[in-house]
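Omission of a single protein chain aside, the complex is shown with its protein chains in their original locations.
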Amino acid sequence: MRAAVIVFPGTNRERDIAEAISDVSGRPSIMVWHGDTEVPKSDLIVLPGGFSYGDYLRTGAMAAHSPIMRDVIAKAKAGVPVLGVCNGFQTLCEAGLLPGVLLRNASLKFICKDVHLRVDNATTMFTNRYQKGDVAQVVVAHGDGNYFADTETLDKLEAENQVVFRYANSKGEVNAASNLNGSQRNIAGIIDGTGRILGMMPHPENACELALGSTDGRAMFESIASSLMAA
Amino acid sequence: MSAAKITPEVIAAHGFKGDEYPRLLEILGREPSRTELGIFSVMWSEHCSYKSSRFWLKTLPTTGKCVIQGPGENAGVIDIGDGDACIFKMESHNHPSYIEPYQGAATGVGGIMRDVFTMGARPVANLNALRFGAPDHPKTKHLVSGVVAGIGHYGNATGVPTVGGETNFDKAYNNNILVNAMCIGLAKTDKIFYSAAKGVGLPVVYVGSKTGRDGIHGATMASAEFDEKSSEKRPTVQVGDPFTEKLLIEACLELMAMDVIIAIQDMGAAGLTSSTSEMADKGGVGIELNLDLVPQREPDMTAYEMMLSESQERMLMILKPGSEPEAEKVFIKWGLDFAVIGQTTDTGRMIIKHKGIVEADLPVDKLADSAPLYERPWVPTPKAARILPEWVTAPNSNLGALKTMMGSPQLASRRWIWEQYDSMVRGDTLQRPGGDAAVVRVHGTQKAIAACCDVTPRYVLADPAMGTKQAVVETWRNLICVGADPLAITDNMNFANPERPEIMGQFVGSVQGIGEACRALDYPVVSGNVSLYNETQGVGIPPTPAIGGVGLIPDISKTATIAAKQSADLLILIGREEGHLGQSLYQLIIAEKSEGAPPPVDLDDEIKAGNLVRALIREGKVSAVHDCSDGGLIVAIAEMALAGGTGVELYPYEGKLPAHAAWFGEDQGRYVLAASAKVAEQIAERARLLGLPARIVGKVGGDALTLKGETALPLDELRRVHESWLPGLMG
Amino acid sequence: MKARIKITLKNGVLDPQGKAIEGALGGLGIAGVKDVRQGKYIEVELAEKDEAKARATVEKMCKELLANLVIENYSFELAA
Partner (left out) sequence: MKARIKITLKNGVLDPQGKAIEGALGGLGIAGVKDVRQGKYIEVELAEKDEAKARATVEKMCKELLANLVIENYSFELAA
């Protein structure tokens, strides 16, 4: 599996995720500069975490309009899988590849801590190495992770089983107490209708070795690798 | 040159005191232009010239087997083996943070990061040492939220993990908070960059953000005593742009890989003025600038304004001739300004031209090293008497007192602060805030850097020399606790008005304390910063020499944390017990007094205990380690229990001290280790062989802290009081 | 010309900043505040002198970048 990791000015977790992927795929990722107009041939496009364009105006807004995104959108429409983490998720929403938007955390504060995610859809190409209901411990690090969409959109997401991760407690209970940023219905990650574009706020790439506190994120990259090998 | 009249008012407004202006006239042999006056005023400010402190700083130990570069460059450099170097420094941004907490703190972080990457290092960790006023002071909440948000956002947005620090609340800082930021970077020993502009006819290149009127007189403000008028200085507050800083880091590191840079230096306090004169002076050359070529953000800027501007995110470089085009490409790629604004000369003079007029023509050497040097009068701080344990009343219940103390402003959890910091970006943070020292892996290796910040101002106030020795030793101990070899320190000396002999006496004592401890521990000072005049209307801060310690963990599989998790493990206390309650938190919080001498430091015992503990960690004999600091033994145990999420059975004290003195005494050189019953005995034995007392103080397990004859303290009860205070204050 | 652009949240979109301000105002002892909504105010200097052309440009920048039409509305005035 060959991944293309898009680097915007202000992106800062590109190395973290590139290495998490190459650790399972055995192949180094291609780093792609935002100014380029074409994404090199790849099996997966990754929009990493960070503060693209300083997070100014709205998080992900300016990245969504950068030259490279035109080709990312084209390739996504053509079926190339896309993974957006944190700032990447915000960018996918701003680019219209995923519904909704990520607002300031309800606390108005940046939050960096370990959280628990409940896997609500383990049938996607990004999560098939998990079981439905699994609880994964991963790190969050964001100031704008408060997922918002209108009720219709939310109902549709639920109906189509497009909510992939929700904030939960260590027992997997999804409730107000485990909703760290005010996201509607505790949503931490969603997938698009085609099942090939996933956006999530937490950082599985920082949860792939015990030395960092958790290996629960690794199954996600194994899912992607195995799905793409099979394909 | 602009012939504006230099009146006594103008001279005073530029902070010249006593014979300083006459001395300037003597150096120049004529009256200075306005621009020249401005240039000298910042170069001779306390902030840039260290005129009150230089004499004493010279006495610090700054060499050692690991030292590659000591004080004098932008940051200190130490050798961590395998061709790797660790570059670090701590710096204050106190006054700006009081005036505008968010921007003041943010630009403080930005400034210290530039000091580090200007030497060729990739910043990999930030720490911060904060002192705020009384929790109930009307300004405190506003200052805490602004400072923490500013530090957090700048580090988060630049993708540098903020991994540790310390925070105090004390009414003595009500009108003078302290914001000290520390940055640690990594480089290759053969790829370190310096600021000496060696060579004539070389292009002087300006990169980064455009120059505006930001922070003009910031440097003079940063060392001017506060008064009601200082609010008028507000418009000089600089605004930070972490986005540009991030691009600047990437662009500079990319250029540094290309071998075209002869010298590089960030534009910090006193912007263009200090960077140009320092680079020229270190290179033994002259320098000529044409300010028309400086990228400008605002119209009609004068030479005076451009030379004194403290606009952020700017660097100055001396490049190899002919390399400008390829260098420019890099900065264009990153969307940053790049301009050749002058060249080095053989005249030994700094010549500043603007719109065809020579605005300044000054001798570089005089500019750089003719600054006044004051050996200010000082009086030693009177020694306080030792307080005997018996003199401090016992609590009704030790666990009750513990609970009160763990929920106090002094000891309550700082989680509310550090959860606003991205401590995980770059994927190498092995120990996050919450332990004794942060641990950050050297990427792709099995080794790691350990770092921490410490000082206990109430100790230093009571005895500057001993209290500062204690601060150095506490950082050393915190590094030992994670299994590191402590290597070197940076210091940030925050004091009141040095023109008062008793304050100068505190400074002198403090420097002596650092010197003594660092020599004994082979733990040199490689960088530092002095912030004086932290004083408002005659009321000064307590002496606050913040120490930043850095160590190396050779093998990350051989380290330790404070978390006691292993049920049935025993807790062993190593170190001498004198029940020292003078200046202790117990005395402050429970007895509501702050009296007597601070706990004495015995450097030989420290070394013995430290070496033993580190050996035990590396032999894999212990499951948890924590040193005894604020609050003494029982607080150390409580912190280990909270971190591990387990209860502890405390064994009743049967020695000859009053029990509360044994539990709460702040004797130095002590560690609490967790190990299996069998190993615990061997450990105690090994300590005794070294002449160090050791005893079993408790047993891990259950869900409460228990002590025979007292009502148990349930762990979640303890956690609630410990975690709720700061959110309660800020909520 | 100069464009003065207001960007406001659509009704029904929750506004964490606005809520926080409301709370803080209470804390300041400022009573009688029924609702607070926080938006953006952006000033853009345009080289364009022709009002119609300027209007078109500003429309474009608002739609494509300055406002997220999923959650925000925009309005603007032009001044010479």
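Of note:
As written, the chains take the letters A, B and C, and residue 1 is the first residue of each chain.
We adopt the following convention: contacts are C-beta pairs under 8 Å (C-beta built on N, C-alpha and C of every residue); 3 or more make two chains touch, one makes a residue touch a chain.
Quick caveat: nothing in here was measured; it's all calculated off a predicted structure.
Remark: the absent chain touches shown chains A, B, C in the intact complex. When you scan B:I6, B:L28 or B:I99 for touch with the missing chain, the hit is B:I99. Among B:S33, B:T158 or B:S311, only B:S311 touches the chain that is left out of the view.
Although one chain is not shown, part of subunit C still touches it, namely residues 6-8, 18, 21, 24-25, 28, 30-48, 57, 60-61, 64-66.
Within the entire complex, the positions of subunit B that touch the omitted partner chain are 99-100, 103, 209, 212-214, 234-235, 237-239, 241, 243-244, 297-298, 311-312, 335. Residue positions on subunit A in contact with the hidden chain: 53-54, 56-57, 61-62, 65-67, in rising order.
The rule is short, and it goes like this: only the chains that are shown with their structure count from here on.
Centre-to-centre separation of subunit A and subunit C, using mean CA positions: 29 Å. Work out the mean CA point of subunit A and of subunit B, and you get 36 Å between them.
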